[in-house]
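Below: the structure, in structure tokens.
Shown here: the complex without one of its protein chains, the others still in place.
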Amino acid sequence: MPNKPNLSVNIAGIAMKNPVMPASGCFGFGEEYAPYLDLNALGAIVVKSVTMNETVGNPGPRVCETPGGMLNAIGWQNPGADVFINEKMPFLRQFNTPVIVNLAGKTASDYAELAARLDGVEGLAGIELNISCPNVSEGGVAFGTDPRLADEVVRAVRAATKLPLIVKLSPNVTDITVMARAVEGAGADAISLINTFTAIAIDVKTRRPVLGNFTGGLSGPAVKPVALYMTYRVAHAVSVPVIGMGGVLRAEDAIEFLLAGASAVAVGMGTFVNPTAMIDVIDGIERYLVENNMDDVHQLIGGLITD
Amino acid sequence: MPNKPNLSVNIAGIAMKNPVMPASGCFGFGEEYAPYLDLNALGAIVVKSVTMNETVGNPGPRVCETPGGMLNAIGWQNPGADVFINEKMPFLRQFNTPVIVNLAGKTASDYAELAARLDGVEGLAGIELNISCPNVSEGGVAFGTDPRLADEVVRAVRAATKLPLIVKLSPNVTDITVMARAVEGAGADAISLINTFTAIAIDVKTRRPVLGNFTGGLSGPAVKPVALYMTYRVAHAVSVPVIGMGGVLRAEDAIEFLLAGASAVAVGMGTFVNPTAMIDVIDGIERYLVENNMDDVHQLIGGLITD
Amino acid sequence: MKMECTVTGARLVARDVAAMTVRAPELAAACEPGQFAHIYCGGGVYSLTRRPISISKVEGDELGFLFQIKGEGTRWLAQRRPGETVDLMAPLGKGCYRLPEQGKVYIAAGGIGYAPVIFLAQRAAARGLDARMFVGARDSGSIYCLDEMEKLGVPVEVATEDGGLGERGFVTAPLEHAIQADKPDLICCCGPEPMLRAVARLGRTYGVPVQVSLEQRMACGVGACKGCVVPVKGRNGVHYRNVCSDGPVFCGEEVFFDAE
Partner (left out) sequence: MKMECTVTGARLVARDVAAMTVRAPELAAACEPGQFAHIYCGGGVYSLTRRPISISKVEGDELGFLFQIKGEGTRWLAQRRPGETVDLMAPLGKGCYRLPEQGKVYIAAGGIGYAPVIFLAQRAAARGLDARMFVGARDSGSIYCLDEMEKLGVPVEVATEDGGLGERGFVTAPLEHAIQADKPDLICCCGPEPMLRAVARLGRTYGVPVQVSLEQRMACGVGACKGCVVPVKGRNGVHYRNVCSDGPVFCGEEVFFDAE
């Protein structure tokens, strides 16, 4: 039996036991899934998007299944920054796992104020900026698809916080490396991708959209090949670390992202299919390293052979 | 038993018995699938992309399965325009079904010459311009993602042929309505969408790309929700008819596209899963019309209720 | 809990309704009427996410499910045979049917809404409550498992839309007559939304509290994704609550505030 391989990675100063974390919005504030898995086993905990004030969210239905994937149009439902800090963080601080808060807003100053409010909150390891949520009509989308607006919002947040800053990109663009370079230039310490594809589903019985919000965001295994390609391109276009996501369900999926250049991966819809998906992914990465005589997960990162 | 509902549609002057046709590249030149289904039953036959001269195509593997979908990187393998005209058209002319030829090239003048060569070929009902194939390194992609280049190539082809001109759009863009309006303005008689998403798959055993070409195009049920959304947006942005595709496997999928505003649908990967998928789709649309007391498929087209 | 449970029985009880039992001692001891299981249904292209299915009865170490074969997920589930296992997360739902300690309870079920209320009738009978069941369906072929009520000694009235069995029409008619004749302390209901609304309205009219079980498309099933919401009227106005974790059972007044 060889030594246990090293799975730990450091993303923008956030030290993680392993490169696996939940995708924002797919793991609530951690407590909902605590009965199903040990939160101490995760590389990090990324919480649902938080806005400054409580957000009620979109009318239902908010989710629906699609072939190999799902749509969601939650609409940022969350209790607001103060409730997050006062009622959710105490639970999360119990664990020996870095907590990353995902922030959403409508204007650059929304984001900056929110980042300032969260700076210095005990136990917070980093910020992920959701500039790519396609489900909110004002603002949200433009930041994620226009490099100048992305630059503006990232600069504003960068000035407002000393926490490591991860910027999450939208796949709904012609060239994702343009966005990646823009946010890197504006001060992002890491980039996460992909958020969801704007999409719809129609109920042929009622001839109406399935989702209450009409459009939703597509995610899940269905999008994995595009997410992998975008991860590969961004990892080769910027020098900050990349967190890859989009369709990770099994360890092989995560290994694909690592090989493509991601330094860590996030699991979104996969947790809904299998609540212990992240644990299985972590175990599977470890097994893969052992079976392939590797002693460090860094040997996988960017290890795609393309001669 | 009510009267048989009317399924026929007219797309840019091409009269079709029903709104169902193969997607280019997924039905060869018709002959390969002739043992499996009656080509006379189809709304139209769309053939594989044809280039002026023979194209050998990409090294293998050229296809691979992905969750709920597949990647392909065929690389326009085809015998060239002359062989198409002399050896493939005679077979296709036997059927009472309009034939649409899909054209691919590297420069606007490639496309224009090709269109001129095909203009007047007996039995050809229309041209579909593939300006969106992501698998060929030079030219191909740019036309499909840059509205000015798209305008240029469509104008060149428009001037070179009197055949009905369908322009096929790529989904790899930030705003597909910009492309749609550009090609409509340049003279397209109809728009088809979507072509495939640029994507990759990695073999974790070999740590190499699965496809010989590295990148491929994602299609199949996995992409349906995005294809539907883009179809909806384009159908509401232009006044020419739209042919929707991306993940049609069952009649319900086709009905979703029709409700979203497509005047016809194409079946790509679906035929690989089930060689009679198109026939099942046609039968299913007819059954749906009967069950819902509709006597014409036009009652479905654009019939999405969004109040 | 997430567990692999062994199927102990599986059969069709109507054209398109399957009954399945699984061995699950811990769950059998822990679950409450109204709760559900989130079941992995084979991972097909059209059934990758889990399917919420109510716990329909508990007998000894076993849980029973009763479900309509609707699409790919339930079709897969209906094909499981004794000896195979199914992967389920249960018991889910914090909002269960809340039975009083004593008194009269009317239970109204429409269509496949009969599934969860069998368990409810079991509990009501075990508690010695004076329970009556009202079952509505489209036709006689959609009425099944009434022997369960016989076993429990719970009287049943049936209404079918085509009059093929019991009274002709909606089950709300015999229910209303019963309320008028003998007002209950509680009405519990599960069925299609129009029926839930109608029963909530009856409750309001006659001043009887109503508990209804709701359905909504779900992803996580545990309250994490906020995907399965219903608008609910609380003290501070309307807000969204999760069917999976706050429900699936709610007070009729809370969820059908815009009824009229």
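Each chain gets a letter, A, B and C, in the order it is written, and its residues are counted from 1.
The working rule: a residue touches a chain if its C-beta (ideal position, glycine included) is under 8 Å from a C-beta of that chain, and two chains touch if they have at least 3 such contacts.
No experiment lies behind these values; they were computed from the predicted model shown.
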Self-check item: Identified contact with the non-displayed chain, of B:269, B:282 or B:297
Solution: B:269
Quiz item: For the chain left off this view, which of B:144, B:221, B:244 or B:261 is in contact with it?
Solution: B:221
Self-check item: Touch criterion as defined above, residue of B:25, B:246 or B:261 at the omitted chain
Solution: B:25
Quiz item: For the full complex, which residue in B:5, B:43 or B:67 touches the chain that was left out?
Solution: B:67
Practice problem: In the full complex, which bits of chain C touch the chain not displayed? Write them out. | Solution: 42-46, 48
Self-check item: Where the missing chain touches chain B, by residue
Solution: 25-28, 32-33, 35-36, 48, 56-57, 59-65, 67-70, 72, 74, 77, 210, 220-221, 269, 271-276
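What we mean here is this: only the chains that are shown with their structure count from here on.
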Quiz item: Which one chain sits nearest the middle, judging by mean Cα positions?
Solution: A
Exercise. Would you mind pulling out the distance in Å between where the CA atoms of chain A average out and where those of chain C do?
Key: 36
Quiz item: Centre to centre, by mean C-alpha position, how many angstrom separate chain B and chain C?
Solution: 46
Quiz prompt | Separation of mean Cα positions, chain B and chain A [Å, integer] | solution = 34
Quiz item: If you look at chain B, which of its residues touch at least two other chains?
Solution: 68, 221
Quiz item: Multi-chain contacts in chain C: which residues touch at least two other chains?
Solution: 45
